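Removed: one protein chain of the complex. Kept in place: all other protein chains.
Up next is chain A:
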Amino acid sequence: MTPRITAAVAARVLRQIRRDRRTLALLLVLPCLLITLLWWMFRDTPVFDQVGPALLAMFPFIVMFLVTSVTTLRERSSGTLERLLAMPMGKLDFLVGYAVAFGLVAAVQAALAVGLSVGLLDLEVIGPVWLLFVVAVVDAVLGTALGLFVSAFAQTEFQAVQFMPAVVIPQILLCGLFLPRDQLPDALHWISDLLPLSYAVDAMTTLTTSAETGDVWADLAVVAGFAVAGLAAGAATLRRRTP
């Protein structure tokens, strides 16, 4: 890995996102709108306080997964990836460059979503608010890592989008948003223990209900571990020589 090249990849990806105003607006504004919608639906009930933390964990993950799988697929099919791999670029330069760029976008997205939820919509947070933000960013990097990995298995952008329901929706169903994880049937509870989003949602929920941060760091470490594993798996799918 070469820092100069990693930084070049990250800067280039950010420039492309900046140029695409519509995508940028969707990335930043949409999560806020959806959170507001839920707050409005459940006003005068305690539901928003219960699902709010899970939403803050889900949005960065879903959005970054989608954006990354489509952009890297485009990079594979346009020939730019082949060109880069024929240059002195390490595979990790490419992957980490993407993770850094989307991590930064996620930081802005998370700052807006957390600021809105806590500042305007009165989401109750007992733990430190900044840690909520950290969890959201790590979660976004996880989405990016899985998106990079999955893009290797899609031949078209259409297929890439179809990986969303396959990879993301089961995690949303089992992460504790619909039913607390300890009330799931044993087999499903066991499966939910293997899914990274469960840990991100656990971390967010702990933060909103307790001032104790030990468990949060443990959950965060698991999410970060999955992100690193995702990037490593992604590196394995980038081949300089292709058939």
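The rule is short, and it goes like this: a contact is a pair of C-beta atoms (placed from the backbone, for glycine too) under 8 Å apart; a residue touches a chain by one contact, two chains touch by 3 or more; residues count from 1.
Everything below uses one rule, namely that contacts and distances are computed from a predicted model.
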Options "3-oxoadipate CoA-transferase subunit A", "Elongation factor P", "Protein AroA(G)" or "ABC transporter ATP-binding protein": UniProt name of the undisplayed chain: "ABC transporter ATP-binding protein"
Residue among A:20, A:124 or A:212 touching the omitted chain: A:20
Residue of A:26, A:84 or A:179 in touch with the missing chain, whole complex considered: A:84
Selected from A:5, A:27 or A:113 as touching the chain missing from the view: A:5
Residues of chain A in contact with the chain not shown: 4-5, 7-9, 11-12, 15-16, 19-20, 78-80, 82-89, 240-243
